[in-house]
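One chain of protein is taken out of this complex; the other chains stay put.
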């Protein structure tokens, strides 16, 4: 029987890990992810989760340990944030290139200096080229549901690629709200037992993670690219199937709000989509046909659906909780790439907001949206930092 | 007196470090960078370089040690490749956020698995969001000259940001060619003594790398962004001044070849620009108005000059020696971003080539260019993998 | 949407109180709710706030910049902070743990005001001066927002077993203190 | 552009030979040159190649896929590999270290061909069977591409001090072996 | 939150010893020392983690309420047991 | 370079023990064992890093030229000194 | 050194640490001996977090917040940089936690020792990751609860299950290393002095009781530290020129049970476990005495 609980995003993830019957958990503490590690430790010692709980010495080793256990056929999980995710960087590339189907939860946080334990998406954005799938969620419920979906996506024989489930630090990881915990039996039916292709098995000996060059190397890399592109459709399918079984779905690659007839669209990722929805409603009350496009899958990047939903937008505000220093917000430049070459594309305001844990209010989005409406020439571009413009 | 030598790209870098009078060198071995570490070790023990040579236990520590020595007012240098650079990821973010003016040489190499010791630019491309400046060079001479320039750029009070000098593994790091070694005195005049802002100094005590949140945090981040954008013009100025002193310059942010009247342009980074030049000449012999745009500065990304030089291009081939799995080559999507919103932008073929050390031949570029000429609608996009299309 | 802002000091259980009320509203009062803890590594005695939001439709905002309908203050040294800068545009109910009078607390102006010496109740009933569950009882009685029963169930859900009973008793005591 | 391809085995100094010739041409013959070593972690005895390119204009290509004008083979077990698949479209000069005859080596067809027992020269003069510098002398004499003097200067630049003299002598010996 | 940086250095660094906040301001119980009986052994001064006790002259320990967090260590460690915790109205 | 992968597994992994190349093929000097004097002590078999020596039956060590890299260890370690390096024409 | 000789000048105050924090006390006292010309490298952990958030900057001496794993490497760099510039009058001090030293920092710690450079590496050991709320670290003692180790009692495994940093430093043949406790200020500060006087790497392993993390009232901080030494849980030793010696033999030795009962983190420890641990502690004390007593 489904059960209702009042949960933080972190606890929601922990319950998903429990429902997914994970066999090995290796998590290293870091704020704001730590409560996931702690909740899982409790569930394990309470016997509610039958998993091996590894206390490794770093995040690099946490992911490495998961690789090791996955390699011998055990579903494995880790979670981290910020410097911890940065410290995993080599291993993320390794897990993706080696096609290991792992699931990581990322409680998004900025990376210092300046040090900040608070929320920001820079940590996972910095991993955009590692080959891992990245899904960003809005609510505790979505965090739980997406984590379950993530195992199914990662382990799909056509994908076999690690999946990062990203939840905003504190704003989502630590805020509590109502969550429906799915029935264990339903989850078991939805999520087949762990499958992987690369195994250390004396009965079928292989050398894993071999070397290659030139042509053979390129072949394997192109297969890796095919798989993660393929994941694009699989993410949608899994979300659909999840909806049929559990009655909740999230739009697959993107989640749209009042977009169809919008001529001003706000693109965003993660839990600030909530205030973006408020901003959309307020703008509409003031006669601005606004809509919101929430990108759930940042990798693979959904170029096609983004094009589709922005086809009619005349103004675009892209909110980035990150910044690719020396260029612009990552979501913004990826969206530019998606729209490249389309007939009359909209001018874009790139709103850099929510850095270092800053709250984002609907009103702030609305005022940036009003700025955006002043821009008419598609080649116009503006980057607006929260707080600083009014200085 | 300038002196002519027959040098690999790696040795050229080592001579630049000598000329820059670096005080602390901390390098960890990895192919294809290792010869830099070895050459410097020899120069130090031969007394030709008066520096402290640190034998650390990892690349993370190599860059950390450089931070430490820079913090007490010593010009510091490290170099790495591939997994080593990936292992530095956290420290790169740290050095950039902390505004430490360091110079790193990167002998570009792929990151496994599949393992490959050979050339590819994935390793440095994966660092595009860390806040470091990235300069890609074509020849041994440019490697030497750019390394000297890099110190001046990094230490400019307006910049104070780490600079990565990227040279293709093997094709450039290990191939030998004629190099003019600048006169030590000239270099001393060109490059002022080491300056930095963040120092551990008992006579002016500060706490370095502090924490912050929200508004103050955002302020520091926006200053970081301003500094690296500013570096855009400073890179050009330094290259110009270098030209005046030493008679060699490289175009600053980009280096163009027969671009002015080109209606088919090949965009590329690094040492394969050589074969791209051949391809351009051959194409022109066959009546195709081709040109080449070599991007030297990938961070900061030169949106404006790229726009300028591609204004008239009707066809565009972007060659990426990297791949942002789940999207496309990084150079390609950044160029899309740069051209976004311009009047009739060209359709782009993204040619993924030279992975895992593969050679790239002019003929291969030419045939992709011919493909590109078939494309007419700006929204058309094609990703072509070397080797695999003809399969 | 109703917004309840909790003020206290590190160690007084402000975040837990907000979590308990949220649980009561979301699980036992059929509402939708969200509890937003004051973020950051507060150490003991530092001022802490938490915000509980209650509504019939999904709650979208997750910030701490609330425009409170209810203000609950665990430590009367924090009152000035708690009520400063509040626009007089809507009725707000202030619930305070204090031995002082409204005037002493400079709260004379407020018509919706509940002052109870929750500390001594807590010390008596729970055996420690940690007032959060007592304040929940007081809040329930004074505002009628949640039924005592729901609050007690929520306490049972949130509070660790070994101190559960005491805290339920604490809530009851707080509730009665207002009733009578 | 002239392309010289060097064939040998790990340990025979193929890469160094290419480097020395490149140095000779670039520094002492006023040409532009590039030396491209066979890439990768070869271990002893594995076949290795290197390519030297020489031109009057900047050299742009850095690959190993050469269409050689000169083919230098340090180990006659590699000849088949060295000459296989070469289009007959241009004259190519083959220089081999061997005790065998052209026929035994299946090189009868080649008009530009130099076969010298460099190994015994090396053993005599240098005291080890490492033939690379001897082969450079032979190459210089047989092809006239570089002056012996330039080769000797280049050896002095590239080879470590302790074995410098011997190797210069080796080059001379190789040179004379062809002259006479 | 405090006003953004006016300090003109570059990057997230800050002059040492800048502490606008008085950590002692959180607590209203503070130690009271009966200096008349004090032996001047200085143990309270030594053991106070927060540098809240200074020895004025050679004998008298003085508590700085702005720094004192009321941990009670001095009370516990004073060999003469002449320090006690008392509630103060204003703590600065 | 060899032809690209036909192996149907996913990712950069490969079935164990696949060695198309014979590392012994590089060298044309190989050990020759005078088995008539061999004591069967097996030390050559034990010390050969490349598993190039096998004991056929209980007595006779046999060298597999496809695997032998001509390191000379067996020659050096044979207590009876009955192994010598000889040049072979074809090495397989 | 006498209590009276402890300098009055303060080099850190107004820190956001919890009340009764002995990590802060250890730092405060060490800086008194080391003085103004000391630069501190402080990796992520309580001692950086409570001392680095703008605009509250409690260190009066230069301080750098170091990445968690990099302490040893930063030390090498700072020490080498000073050496390159010929600056010899500055103490280079690291203040790292147990997690930052024994776990994620182990590799750079180990290499820093081997580098032979001059620095003082101080590990303030509160036996868990306290800055993140008290998770298990590899120095967490057997029987202690943390938020990620709910180990209810001592098991065979759990006994070896703890890193002995002094032994590890000795295995590196470090010139100077010692265990210490701020509850014994003179012993502690004498060791800080010796560490600073060492011409090469030195290591101080300081036990720093943590009121919220260990579960005891803040006024007991010093007392708990004393109890750790008197119960034999934390012997005060020193390793110099390859010789290990005990620097303080407690007048009275207390049963470990007293130590365990003084802290909530040990609440799940059952009598058998306590008895077992008493044996181990006695054995260790004996071994130690043998080890330090000159052979025959």
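Every chain is named by a letter (A, B, C, D, E, F and G) in the order it is written, and numbering of its residues begins at 1.
Methods note: contacts are C-beta pairs under 8 Å (C-beta built on N, C-alpha and C of every residue); 3 or more make two chains touch, one makes a residue touch a chain.
Keep in mind that this is a model prediction, so the values were computed, not measured.
For the chain missing from the display, the contacting residue among G:58, G:105, G:142 or G:232 is G:105, taking the whole complex into account.
If you put the hidden chain back, the residue from A:16, A:30, A:43 or A:66 that touches it is A:66. Only one of A:12, A:208, A:295 or A:384 touches the absent chain when the whole complex is considered: A:208. In the full complex, the hidden chain is touched by chain D at residues 41, 43-46.
What chain B contributes to its contact with the hidden chain is residues 28-31, 34, 37-38, 41-42, 45, 53, 55, 57-58, 83, 87, 112-115, 117. Seen across the whole complex, the unshown chain contacts chain G at 69, 102-107, 110-111, 114, 116, 138, 157, 160-164, 167-168, 170-173, 175, 290, 295-296.
As a working rule, only the chains that are shown with their structure count from here on.
The geometric centre of chain B is 47 Å away from that of chain F, both derived from CA atoms. Averaged C-alpha coordinates put the centre of chain C at 41 Å from the centre of chain G. Work out the mean CA point of chain E and of chain G, and you get 24 Å between them.
Across the assembly, chain B contributes residues 90, 94, 97-98, 112-115, 117-118, 205-216, 219-220, 224, 357, 359, 387 that each touch 2 or more other chains. Residues of chain D in contact with two or more other chains: 40.
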